[in-house]
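Of the protein chains in this complex, one is absent; all others appear in place.
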Amino acid sequence: MASFLKIEPGKIKRYFLSKTRVFEITTDTFFVVFEETVDFKPGQFAMVGTETTLTRKPFTLGLWDGRLAISVKVVGEGSRYIVETDKPIEIIAPLGNPFRPPETKGAVLVAPSCVAEGIHLAETFDADLYICSKTPLNAEFLAMVTAELDRVKCVVGDEAFIRLLDEITEKGYPWIFVSGSKKMEEIAYKRIRSKSKEIEVYLSLNEYMGCGIGACKSCAVETVDGIKHVCTDGPVFRGDAVWTTQ
Amino acid sequence: MASFLKIEPGKIKRYFLSKTRVFEITTDTFFVVFEETVDFKPGQFAMVGTETTLTRKPFTLGLWDGRLAISVKVVGEGSRYIVETDKPIEIIAPLGNPFRPPETKGAVLVAPSCVAEGIHLAETFDADLYICSKTPLNAEFLAMVTAELDRVKCVVGDEAFIRLLDEITEKGYPWIFVSGSKKMEEIAYKRIRSKSKEIEVYLSLNEYMGCGIGACKSCAVETVDGIKHVCTDGPVFRGDAVWTTQ
Amino acid sequence: MELSVPVIIASGPAGFGEYGKLEDFPWQDVGAFTLKTVTFKKKEGNKPPRMYAKDGYVINRIGLENPGIHEFLEVLQAGEFDWLFEKTSVILSLGGDSFEEYVEISKLIKPYANRFKAIEYNFSCPNVKHGGLSIIANKDEWIKLLYEIRTVLDEEFLIAKLGIEGGFVEHQAKIVSEAGWDGVTVINTVRGLMFNDEGEMIVGGLSGPNLLPIALRAVFEVRKMNPELYIIASGGIYTGDDAIKMLKVGADAVSVGSLLFKNEKMISQIANRVREYLGNSN
Partner (left out) sequence: MELSVPVIIASGPAGFGEYGKLEDFPWQDVGAFTLKTVTFKKKEGNKPPRMYAKDGYVINRIGLENPGIHEFLEVLQAGEFDWLFEKTSVILSLGGDSFEEYVEISKLIKPYANRFKAIEYNFSCPNVKHGGLSIIANKDEWIKLLYEIRTVLDEEFLIAKLGIEGGFVEHQAKIVSEAGWDGVTVINTVRGLMFNDEGEMIVGGLSGPNLLPIALRAVFEVRKMNPELYIIASGGIYTGDDAIKMLKVGADAVSVGSLLFKNEKMISQIANRVREYLGNSN
């Protein structure tokens, strides 16, 4: 009966959030901190409502100074709304499964759009945080993050990213978590795997989501075990589950 | 071969206009004066382009201090755009047939939305101008019009409008021109006709327009002579042509 | 069909009740919940990407992913949907890949049919090769099928879900009516194609606000030709106003699908307007 979801009514809550601060992380990407916090575990996400789009938009949750934070890359109407609006933002959360690494002290590799999640994971699992950006990070923002968390490194550009991948592969981390664009995750997984078969690589997958709660089946991904759904089976998957299909 | 339009290429021109002044006439209705003027005759209209609507919008043309003027009642997206935008406005004009009264010195009855046309007609044909509004006219605007043109009277409210109709019917005008909402034109025509069969009543008709130039056949109205098109047969029609059909 | 309020959740977007995980899903304003279409065989659905939304449309090509009737019946018997039956009336949506599968699934469901307020047959999903919309391509066989199902499920409230393609929806509805069925749901998604921002082509079914004028017309035409049918309106309903328009052109009930992706709380606004309107117009 595995293909039916066990439905436990009442698990997911609705929140109305007010933004307190919006930092620029880099071109087009912002760090949004809210007044409130919500109940969630590392790796989980929220569906964020907007006035301008037909669907709510998935964003991974993070914490900053004990408050809820998300990073938002502006790619369309919804992400723009979230960064720009002054109105309260309605979300439903927590969604998806928490990320549970096999042990602590791994490496967390994130694009600027996933920095909020990255900080939270690094803190929770005592891991090293690598921020991988195409464009330079806002220096003030970086200083702020470094003040909060040692073990942060930032690399800029594609070449530096590839070098970093080789470096961390050699460092002997038990696991590496990667969260960013599909492209970035694919490159990271394949590069790391080509040099080492031991390291457990985890990816936070991106698919267009209708519901975020397992109803609509829009967020399908192909895995070695057949179709899985990012919102209920993920969002974090083991790299081998995804890429060996290709 | 009457049902085919004789097409004379190149008669209609395109203009890009800049607003110089926007006066409030009354709640939701504005008097918009442009820098430029265009070539037109009393009673003709323009199709006014907007960025926000799928169709250009018909507005009757008037003059103010030698410049092009239109009155605009805000009823939807298009009219709102025209009043609010700071960008140049693109129009095509002149459209429709000029209004040619049988003689001068008639009466021109207009709603605030047709004041620009009204002033122009009154001046051209040495007629009395009656502005009939549901809500009080902006005093400054009214003073301005009165300074420009004697023979202006303004009545406010439905009862005053009916009294006015009776008054002007008795005054023995050879013709009365009415321009406003469908409802207002119908009331005016029927009231005047019930008291006098002599006065020639002209109405400027409103129908949704796709093209404004005779192509699309959207602006059809039913008349005693069958279907006519506001943009090419009008916009001004003799009242008897329209209402005796009912 | 008597409902607490004639506002229905459409088959598909809301799956098998997963929105119930929300602490505050507005069940009190849901007259009936239509389950995602269950087909005879289990379906994996189509390859990703499966959805995109822009400019007033949602496009999807899920492809009827579902566990199939056998697993569904197991789960039903195991009581896993009992919570849903407690919340509201439930409509079952059925599908299949062929004439035989549609008949077979009808027989299989027969013993459980009384648990459902109505049974809806999906003759209009555009995202599957067999069954769905393609089943009506052979009109004579489809007519035979309607009679066959009516014979198997002789006491149930039977609803055919129709789209605007493959024929005139009002003629299709007449055929459904003549076969002795009780109602129709009109419309389903309309076949569409969009390019996402990466330039990938998504070939699927369109839903969302832009469907409203199309669905209004379909309901209007179906009602004109079929005064006797129970009509559930589907397509682009997002507000109370949209719902009232549907009732005005002849719908008996309205259903909401993609709306859930925006915000399920809007159902309450719709239900309130519908109650108000029916209170006034009766």
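Each chain carries a letter (A, B and C) given by its place in the written order, and its residues are counted from 1.
We take it that a residue touches a chain if its C-beta (ideal position, glycine included) is under 8 Å from a C-beta of that chain, and two chains touch if they have at least 3 such contacts.
Since we're looking at a predicted model, the values are computed, not measured.
Student: Given the contact rule set out at the top, which of the displayed chains would the hidden chain touch in the full complex?
Tutor: Visible chains that the missing one touches: B, C.
Student: So one chain is hidden, and I want to know which residue out of C:I69, C:L145, C:I159 or C:L216 touches that hidden chain in the complete assembly.
Tutor: C:L216
Student: Per the definition of touch given earlier, which of C:K41, C:K174 or C:R191 contacts the omitted chain?
Tutor: C:R191
Student: Considering the whole complex, not just the chains shown, which residues of subunit C touch the missing one?
Tutor: Contact residues on subunit C toward the absent chain are 55-57, 59, 137, 164-169, 171, 190-195, 201, 203, 206, 209-210, 213-214, 216-218, 220-221, 245, 248-249.
Student: Which subunit B residues touch the hidden chain?
Tutor: 1, 3-14, 49, 53-56, 75-76, 90, 92, 207-211, 213-222, 226-227
Throughout what follows, only the chains that are shown with their structure count from here on.
Student: Touch graph across the chains, line, ring, star, complete or other?
Tutor: other
Student: For this structure, which two chains have more C-beta pairs in contact than any other pair?
Tutor: Looking at every pair of chains, the most contacts join A-C.
Student: Mind checking the centre-to-centre distance between subunit B and subunit C? Centres are C-alpha means, answer in whole Å.
Tutor: 50
Student: Would you kindly tell me how far, in whole Å, the mean C-alpha position of subunit B lies from that of subunit A?
Tutor: Centre separation, subunit A to subunit B: 60 Å.
Student: Roughly how many whole angstrom separate the Cα centroids of subunit A and subunit C?
Tutor: 35
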